[in-house]
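Comments concern the structure below.
The excerpt is restricted to a subset of chains, each kept in its original location.
All chains are identified by letter, namely A and B, in their written order; residue positions are counted from 1 within each chain.
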Amino acid sequence: MKPVKRIEIVIEEIELENVIDELDRIGVVGYTIVPRAGGRGERGVRYESVQGLGNVLMTIACDEQQAARVIEVIRPILKRYGGVCLVSDAMWVIHDS
Amino acid sequence: MFSLSSMLIPAILFFALGFFAQLVRSDLKFPPDLTKALSIYLLVGIGLHGGMELAKVDPAGAIGAVVAAVGLGLGLPVIAYLILLLAVRIDRLNAAAIAAHYGSVSAGTFVTAIAFLESLKVPYESQPVIMLAIMESPAIIIGLVLANMARRGNGNGHDKRVSRELVHDAFTNGSVVLLLGSMLIGAIAQPAGLNKILPFYETMFMGVLSLFLLDMGMEASRRIGDFGKVGPSLLVFGIAMPLLGGAIGLAVGHWVLGFGVGGTLLVAVLAASASYIAVPPAMRLAIPEASPALFLTLSLGVTFPFNIVLGIPLYFGAAQWLASQ
């Protein structure tokens, strides 16, 4: 097991492509996506509907350095479009050890 | 002849049922994927039908419709924007976002108008379908331009990228691709093959539409909760703008394009209706400062039900009156 940062991001569906491009740019490979999430925040209710303006939940496990870079590229997107980013500690069960 | 009973067509009644179900807070809910499936079906169905009709028509005759569509798509959002700024007096970014919705069109309203015409056995021209496909795009571009003008000075690093993305989206979004693609298929596919797929796309069409409108009735009704945020002057805009758009559409259909009553009604509906599928995500990307609660409530909660229930018969009456002059 290896200590990692667990980054959890809630963004609008339409920004997902953009976020993945940013992750590519800073060399973050792994992420998990849960599509079709709803929610409520400062900008009101977001529910999955015809408009494709629902939420997507993204989870990224990475080391502390990468986490800092992820936060750096996510922050302006959050600022522009809203959403949430939580960072916590976790242990990653490595396959081989 | 037009009478009140012409409002008792299933399309409108199912819309009303959905509206009512949500109003009494029934737990009835369509899975969102069903809504998407129904939309895809309807767009392909409209496109195929339109393509087959267009193949019969002199292609030169379609050019006028194309030009008119681009004109409406560029002109209407500018008119809406000015009204929003000068009369309703909201901020420029929200005005730009809302205006783009009114330059674009609602395929659901368009198809309901066709159901209305068919129940009255009124014939209609085939060109408005191309206009439907074309009018999705220009309004998005205009919305972007208006927003960039509004924002000039307080530049934002993302803009170029977003602009490129949006111009791309304007021409490749799902509705446009489905409509144009299936129009092309309807026009060029061999008739034997087309006849095999028509039982699905034509015979079922009005039934599927009724299910779609049941769902859209619920969607519209769900927006009522945000009427407070929208405020009275914007709500008035949500009814006045389709009336103005409808009048412009009537004029274009009747005088510019020389359509009969049916075709004129359809052009009026194109001009009067506001997008709630392609434009909202585009404007959310383009103008994150604008409030979705405003543009969605207006297009989906006010203008859409107004057009379905009152607008269509009204524009139809006007089209009949014009034709009788």
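Simple rule for what comes next: a residue touches a chain if its C-beta (ideal position, glycine included) is under 8 Å from a C-beta of that chain, and two chains touch if they have at least 3 such contacts.
Quantities reported herein were computed from a predicted structural model and do not represent experimental measurements.
What would the formula be if every copy in the file were counted?
A x3, B x3
Please note the rule applied: only the chains that are shown with their structure count from here on.
Between subunit A and subunit B, what is the gap in Å from one C-alpha centre to the other?
34
Please give the residue numbers of subunit B that touch subunit A in the complex, ascending.
Where subunit B meets subunit A, its residues are 32, 35-36, 39, 156-158, 219, 226, 276-277, 280-281, 284-285, 288, 291-293, 296.
Give the list of subunit A residues in touch with subunit B in this complex.
These residues of subunit A touch subunit B: 12-15, 36, 43-44, 48-53, 76, 80-82.
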